[in-house]
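Take a look at the following structure, please.
A single protein chain has been omitted; all remaining protein chains appear in their positions.
For chain A:
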Amino acid sequence: MAGLELLSDQGYRVDGRRARELRKIQARMGVFAQADGSAYIEQGNTKALAVVYGPHEIRGSRSRALPDRALVNCQYSSATFSTGERKRRPHGDRKSCEMGLQLRQAFEAAVLTQLHPRSQIDIYVQVLQADGGIYAACVNVATLAVLDAGIPMRDFVCASSAGFVDGTALADLSHVEEAAGGPQLALALLPASGQIALLEMDARLHGDHLEQVLEAAAQAARDVHAVLDRVVRQHVREASVLLGD
């Protein structure tokens, strides 16, 4: 069996999308009552859940408290059944630590932390099914959860991944495309301002192509923003109806 053809001559990817097309996104806010904010997202077959608590007082050692702004605490975990092969993933392994730090970086850039000095905002993200673009899904679902919690933010944080195959940039990689081993770029964007909250890539890519890939990822993030914006507005509309407004 010959290797998979990620992009056919006719411009189709393995799952039938074209190069710049995103997977189907479905999201919901306010899935848990007891948390301050919660959200659920499906990007294709990648499914993630986020809950937000806070801002509240610092728990644990007081010494971590920041005098001028709130502490953003992000924790990432993934379910044992989230990947093809069942595998126990203990808390605090390298991968989830790194993912937590990256989430934190993105949200410290977006959340107006200086409004809540000496307090803490907890963001917990769990991946239920991993099918590529985990970081992007986590960022997107956490954004919705933070919005749900009513924590003031500068802007949405929208993330997307992008890859590069045969001289073409592919947006929103699926697991099959990631597993093929090409370069992959993760981008978290504040769409209104166009500011980059996080850019991460750990493979070699010729500098000439970076522009193109970055552009693809940014465009994808903006597309995601459109979807998330619709979700938030929808949620607000529903909530206000419930409040009898």
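Criterion: contacts are C-beta pairs under 8 Å (C-beta built on N, C-alpha and C of every residue); 3 or more make two chains touch, one makes a residue touch a chain; residues count from 1.
Going forward, contacts and distances are computed from a predicted model.
Colleague: Looking at UniProt, which of "DDB1- and CUL4-associated factor 13", "1-aminocyclopropane-1-carboxylate synthase", "Mediator of RNA polymerase II transcription subunit 22" or "DIS3-like exonuclease 1" names the chain that isn't shown?
Modeller: "DIS3-like exonuclease 1"
Colleague: Which of these, A:R23, A:H116 or A:H225, touches the one chain of the complex that we don't see?
Modeller: Here the residue in touch with the unshown chain is A:R23.
Colleague: Touch as defined at the start, partner being the missing chain; which of A:E5, A:E57 or A:D229 qualifies?
Modeller: Here the residue in touch with the unshown chain is A:E5.
Colleague: To test your reading of the contact rule: which positions on chain A touch the chain that is missing from view?
Modeller: 1-2, 5, 8-10, 12, 14-17, 21, 23-24, 44-45, 84-85, 131, 174, 176
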